[in-house]
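We show some of the complex, not the whole, and keep each chain where it was.
Labels run A, B and C following the written order; every chain starts at residue 1.
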Amino acid sequence: MTTENNNKKKTLRVGMIGYKFMGKAHSNAYRAMPMFFSDAPLQPEMAVLCGRNAAGAEEARVQFGWQELETDWRQVVARDDIDLIDINTPSDAHLEIAVEAARSGKHILCEKPLALTLADSRTMLRAAEEAGVKHMTGFNYRFSPAVKLAKKLVEEGRLGKVHHFRARFLQDWLVDPEFPLVWRLKKEIAGSGAQSDLGAHLVDLARYLVGEFEEVIGMTETFVKERPLPSEEGGQSGKDGTDQVQRGPVTVDDAAVFMARFVDGALGSFEASRSAPGHRSTNAFEINGSKGSLRFDFERMNELEVYFTDDAEDVQGFRRVLCTDEAHAYSEAWWPPGHTIGFEHTFTHEVLEFISAIAEDRQPSPSFVDGVKCQEVLEAVERSIEERRWVNLSEMAESGS
Amino acid sequence: MTTENNNKKKTLRVGMIGYKFMGKAHSNAYRAMPMFFSDAPLQPEMAVLCGRNAAGAEEARVQFGWQELETDWRQVVARDDIDLIDINTPSDAHLEIAVEAARSGKHILCEKPLALTLADSRTMLRAAEEAGVKHMTGFNYRFSPAVKLAKKLVEEGRLGKVHHFRARFLQDWLVDPEFPLVWRLKKEIAGSGAQSDLGAHLVDLARYLVGEFEEVIGMTETFVKERPLPSEEGGQSGKDGTDQVQRGPVTVDDAAVFMARFVDGALGSFEASRSAPGHRSTNAFEINGSKGSLRFDFERMNELEVYFTDDAEDVQGFRRVLCTDEAHAYSEAWWPPGHTIGFEHTFTHEVLEFISAIAEDRQPSPSFVDGVKCQEVLEAVERSIEERRWVNLSEMAESGS
Amino acid sequence: MTTENNNKKKTLRVGMIGYKFMGKAHSNAYRAMPMFFSDAPLQPEMAVLCGRNAAGAEEARVQFGWQELETDWRQVVARDDIDLIDINTPSDAHLEIAVEAARSGKHILCEKPLALTLADSRTMLRAAEEAGVKHMTGFNYRFSPAVKLAKKLVEEGRLGKVHHFRARFLQDWLVDPEFPLVWRLKKEIAGSGAQSDLGAHLVDLARYLVGEFEEVIGMTETFVKERPLPSEEGGQSGKDGTDQVQRGPVTVDDAAVFMARFVDGALGSFEASRSAPGHRSTNAFEINGSKGSLRFDFERMNELEVYFTDDAEDVQGFRRVLCTDEAHAYSEAWWPPGHTIGFEHTFTHEVLEFISAIAEDRQPSPSFVDGVKCQEVLEAVERSIEERRWVNLSEMAESGS
């Protein structure tokens, strides 16, 4: 009564280049899709993971569950048994890989920003179009159920004509002036700072929800202009035997603010910063239209706040909609209404506790003892209701039950 | 350069009984653990899934990724190659399975409530203890990072002596009087209503965070006393050819309220209801101690609100702590600070869109076109900063770049 | 063209007994009413203030604006030119004053709790009824615009049948164990603790919004059982020359929790505490009915949160209603929509600053200089729009304008 694989479903063999933060997020997505979206017409097969560092990549391969390992992306792109190339490398490698993948007839999923320059991104698009392959840019925030609801409300005209779009993506990891001068803070490697890293998501959300931009103007600032060199560059510990920390110039922006006018007449205001204390990663926006408003904050990704001008006069107000109902995108695949995205993690941590306890030869917490004690309280409450009196837990002692 | 499996890690072979809501949640946990907690000393192996309905269970087996299928739980429990039995059946089957699993020397993870009665749960505990196996009850809410932080703050004495614990678990699916008389609303099958289903979680959280109960008293109510029979029982459509909907009596509670006194002197107040509009699944509690307070609401599972009496006088107030920092439980396994639990789902949905687009032979959204257009805006902003002027997007047209 | 008084309006001459916290709140009400509710058919005249301590009472009389002073309440009650007696004394004096006022044919406004015992309160009611005077108990929270909206929604049936009422009134001034043993903590003087002081408001709100109680059961606790005696009683400083602080027993409750069943079938849960850190004075409640829910927290007195089960499926959620619209009680008397209750205080503080500056012979802040500088920025923005360019504030220098 055993079958190792389900061969009935058509699959798409994926080759993934890069295995760090985004590689982990994408791997998880390929693992989760067959389980939660088993009705999809096609399912991914985690065929090849590619990373230049063989040891690190092999560790990731095992951890993430890819079938094979490659260390040269050209090998992956060239393989006949690969259908889709997923690019998670640093941005400067996107162009070459994507163009080559397109030429090899592979579908391409590429992380944002698509390329270091507009010209490069156009080259990539042209290559994909000429090859006739499918191409996608990784603007993942579009796929929050609450953002999907926002899109639906705008498209159905339930907010009327859009007047305002205001958005901000705020982080705070650069507030500490002793945070070292990592490569992300060097223009020659990273291209730019908060604006392209965080601002790119805001621009995409604006286009997705409001439409095309007409004109823009902005400003940027680097609040901490010099930072300690990382120790490997002779910084921190002080190569020369002195205690002096060596510092180097920060060449990208810490923060950017810009305004925009949209083709359809709306006004946009945008802000991206890595120097906003208290904001670990606040990606938030608000739309005001002629018939209503909505707002979203990724820190509370299950929620969308919505306001309608035609609500009854005495009960007008922003509604906090928990986007876990059947009426909301993706909800059927996950959990019952009210069980927010993330609910499933409690079970993962629970299983971790149990399996760790077994490995360490101890009882986990909560054990059956906790199950019994919970039952004692519940039955004591039940008895208190039946007998209309206070019940002491000592009455539930074993002999008494 | 290929290896199909990672044979280095010691594994624990799991047999799971039941495959509905909880079965899905547990399966996801076993799938996720090796990827996110790869350093655990032992890893689960999804060996056997067991369900009485062969067709339904096989579908689940494939979807969830279990190696083999069984339709008789006794077969699973008897197998020598199984280390851990995971019980997700309706509550009335817990007792027999758990006792048998214990006798077979298997470790046992059993969903809550542990059993239909206190006596049964004690029998289960005794069986597990006599067999010397590890046993766990599925109180999953303990494993939210924010609840772990609450536990830490209480244990470290940072709230002082606990005075108050007030908790409520509110749902609203029974508010509609036309919701049918499903089995969960019949005492003979379900045992009880909101109190054991929702109240059990509150009782466990109270014991976990505050300690043992001293005495209790409660009350319950059934607001809708008769409901339409489900159509298969001659309800809804009207077996007798008339339009008359047949109704039957609801024999469990819709809601329960109870008070408690804890051994250590704290006062507890509890409320469980399935008739509270606007609350899809609000599991929330607050603790007040002699040196501070904290509160939690599972609808915002990433957050814990905390108050300390010794904060500076002019800035005392509840802090909203986003439990995604390195200082918080489990955070290292997931995403960078501020990227809440649930962040990963945006990628799953993104991959779903891409693979669906490929299957349907269309471009996904966002495609490379969106990547290029985002880049146009970013470079226009950049140009506006360099040249200190408004930049129209038409300037970024292909010829102009 | 001068008239000192407006003699056209019929007035009601008030005699107020007591001038502390509640006396101040009531005085302010009598001062505010003619200004904000000038259309009322009758207006109060602040005739006589009465306090036993002549010096303190005279200071209050001047500060609050009462015409005359008395030190014996019997004198006030006996006067023919007084229509209404307002009782703000400690609770133990209510009975005698109210009965006497009734016998003298005066209308009576009495602070809550009405009396120290139920029997006394009944005596007061009987006296007022026999005298045929108007009588009012000071449950002021009923008169929040948001509570009025709650009442309206319940009465109009927009929440359906009420299932749950849960309320709490939490304070934190007794958390510090070194807070002295003031008279409010002695049973012989105060009668009881949090329960009658705070719980009384919750009971009244429950009756106002949900209806009569059927049955109740409760519990109380005193967390800090001994406290330092106030210095005048030989405490704190240590009469005996030693550093030892003398302590005495606290004889009232710090906190109370109780449950109730209402005549109409709703379940009630109540909590009153003076030992809940972070809660300076949280008077909050929630109602769940068969068609919707609402909740209120006096810390945000301008807001009512409301939920309706019949909202469109994809946008169901609690609405935050700011109760300052024309559709809301009292709003016309105050400020335009969105200008919350409290808006007016900014002007009071502004006038304080100006008058203080004049007294101290300095310019206030903000002076005309700030007005000019604000104008500079506004005109610079205007110029930037007209000329589509950045405008430096130096361009707005006096010669340049």
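Brief remarks on what is shown
The rule is simple: a contact is a pair of C-beta atoms (placed from the backbone, for glycine too) under 8 Å apart; a residue touches a chain by one contact, two chains touch by 3 or more.
Everything numeric here is computed off the predicted structure, so don't read it as measured data.
Shown chains number 3; the total number of identical copies in the complete complex of this file is 4.
The definition used in the following text is that only the chains that are shown with their structure count from here on.
Note: Cα superposition of chain B onto chain C, rotation of 180 degrees, nearest 5. Separation between the centroids of chain A and chain B, computed from CA atoms only, is 20 Å. Mean C-alpha positions place chain B and chain C at a centre distance of 42 Å.
Counting partner chains per residue, chain B shows two or more touched chains at residues 217-219, 258, 279, 389-390. Residue ranges on chain B touching chain C, taken from their complex, read 161, 163-164, 166, 168, 170, 172, 175-177, 217-219, 221, 223, 254-255, 257-259, 261, 265, 267-269, 271, 273, 275-279, 288-293, 307-309, 316-318, 388-390.
Contacts from chain A toward chain C in the complex involve residues 149, 152-153, 305-306, 308, 311, 313-322, 325-328.
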